[in-house]
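What you see is the complex with one protein chain gone and the rest in place.
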Amino acid sequence: MASSTTPPVLSFPPQTFQKLSPSSYLLRHLQSTPPIRPSGRSPNVFREPTIHTNSLSHAHGSAVVRTGDTAVVCGVRGEILSLTNGEGKAKGGVVVLRSSEDNDEGFVGEEDGGEGELRARSLIVTNLELGTGCSRDYHPGPPSDFAQTTTSRLHRLLLSTTSLISPESLRISDTHATEIETKAYWVLYIDILCISLDGNILDTAWASVIAALRSTRLPRAYWDADLEAVVCDPDLAKYTGLQLGQLAFTASFAVISGVGDDGKSVILSDPDEFEESVCEESVMVCIKEGGKIARIEKGGGLACGMEGLGECVHRARNRFDVWERLVKSALV
Amino acid sequence: MTIPSTASLGFLPRSDGSASFSQGRTSVIASVNGPMEVRIRDELPQEAYIEVIVRPAIGVTGTREKYLESRLLSALKPIILRSNHPRTLIQIVVQVVQSAGSEDNAITTLLLLAPSLNAAVLALLDAGVPLKSVLSATTVAFLKGSGKLIVEPELEDLKKAASKHVLAFTSAGLLGFVESEGEFEYEDFERVVEAGRNVCSAGREGDDNDTKMDTGGQGVGELMRKVVREKVEKDLRWRA
């Protein structure tokens, strides 16, 4: 095709290039030196989060967490599950027996962190709602598969990975009786509403759950033998916070391969919506207090090997410090 | 006492591919259909749309099954050569036959992952879906105190474990999938991965018997290889 005049180079504004060929748009950015992401961040940089707690008037605890353009509101509300009337009565008897056994054998907190009791009674109800107009991909109505999966991941993190809430702290007992008997439970409804979604909902939602639980204050509830019902003390000074276990925070990563000529892969911390749509491989690391690893999830590709996972764990530990400082300063 | 893992292939005559896999007391059946017509809203212009459906042993699909589906999909998607069948659907259905415990908790869910993954991979092979590599998965428990590793543990072992890991490797030994939970250091995790790699990557011709694990049986990678080999031999009997 020898022509005397060279045709002009086909050139697009960046936005068009991004839409036409998203993966090469991301690759071109990462191939520059130093590698830079379309958002202007370096591959290992997370977005700066902000936390505000207790801004809702009808929730027992709440938090608003924003990282970049992803923002969520989490509200915690306590309601009472009575074991003494209706259907609960028969079931209640069984559980009371088991929970006293559990205490003798040190079952609770040792083997499953109280997960059995929390799950059997559905004492923790976590739900993530994306149908709020937070992004053009999610519409009001029944939750999408993605919302259900994320809800399930958050629920698992809460109940089994971190065992943040012990069932003892939710029991409401008859303290006057000679034998302590659980009469009712607090049920914690943890509702997370996403108001703006730009990738990595898990980290932000999880931080909002932690912050909201830390800010939760429940009224003092006691068993009134005369009324045969659980009654709460309206005295605001007697509201108490929840007894929570060790803090844990998650860090999510997206992995893209084929950046260099040798097919080198790059790990992107805290991916945004665009990066999540391009990168198929993802890694999530959850770090507990003291730098111990509580959870690793990896899937979607083969590029990230042990070396890559090590790097993710390292970055997740740094991220833990950021969240920890922020959450602790959010509640003074 | 451990129950050896078993696998079988191609027993559902009406699906393109099927396989069952049982590990310990967990047992699942997977069936694969496709490439076939795809719903218009799912259609992808350049590759096949992969769908994973998990059906529980009892009850109806809930958020837990959705979670399993997304995890299985994330492991299976990268090994399927999707661009070979653009604008089609490859559907993988995993039916749980028996799960290790009656309770719906994190451990029983974890125990479902590896057998489901193995069954799905075998069913994909049986259906003749082009794959980049073959993945095999296993569960490893890391015991408190002693630091002992148990490969393919029972429910009781997992309850006592400090951390529990589901790992999947390609036959070349590349790490394809991780789901680890508990409390552990990175060094422990490295040991766990090494142990997992040993059972998962299929032994090479000739050293089949050297890779015997303390579970008493053969590694899961070798088992899958054996099942497929037997199936192929049976199918090609007429040529002999």
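For clarity, chains are labelled A and B in written order, and residue numbers in each chain start from 1.
The working rule: a residue touches a chain if its C-beta (ideal position, glycine included) is under 8 Å from a C-beta of that chain, and two chains touch if they have at least 3 such contacts.
FYI, contacts and distances are computed from a predicted model.
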*If you had to name the missing chain as UniProt does, which of "3'-5'-exoribonuclease", "Bardet-Biedl syndrome 10", "Sedlin" or "phenylalanine--tRNA ligase" would it be?*
"3'-5'-exoribonuclease"
*For the chain that's not shown, point to the residue among A:Ile51, A:Leu197, A:Leu268 or A:Ile287 touching it.*
A:Leu197
_Tell me which stretches of chain B touch the chain missing from the display._
60-63, 66
*When the complex is taken as a whole, what residues of chain A touch the one chain not shown?*
9-14, 17, 20-21, 24-25, 28, 55-59, 62, 69, 71, 73, 75-82, 86-88, 91, 121-123, 125-127, 129, 131-136, 140, 142-143, 148, 151-152, 155, 187, 189, 191, 193, 195-198, 218-219, 221, 224, 229-234, 273
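The definition used in the following text is that only the chains that are shown with their structure count from here on.
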*Using the touch definition up top, name the residues of chain B that touch chain A in the complex.*
63-64, 66-67, 69-71, 74-75, 77-79, 103-107, 109, 133, 159-160, 170, 174-186, 189-190, 193
_chain B-touching residues of chain A, taken from the complex the two chains share_ = 111-112, 115-116, 119-120, 145-146, 148-149, 151-153, 155-156, 159-161, 280-282, 288, 292-302, 304-306, 309-310, 313
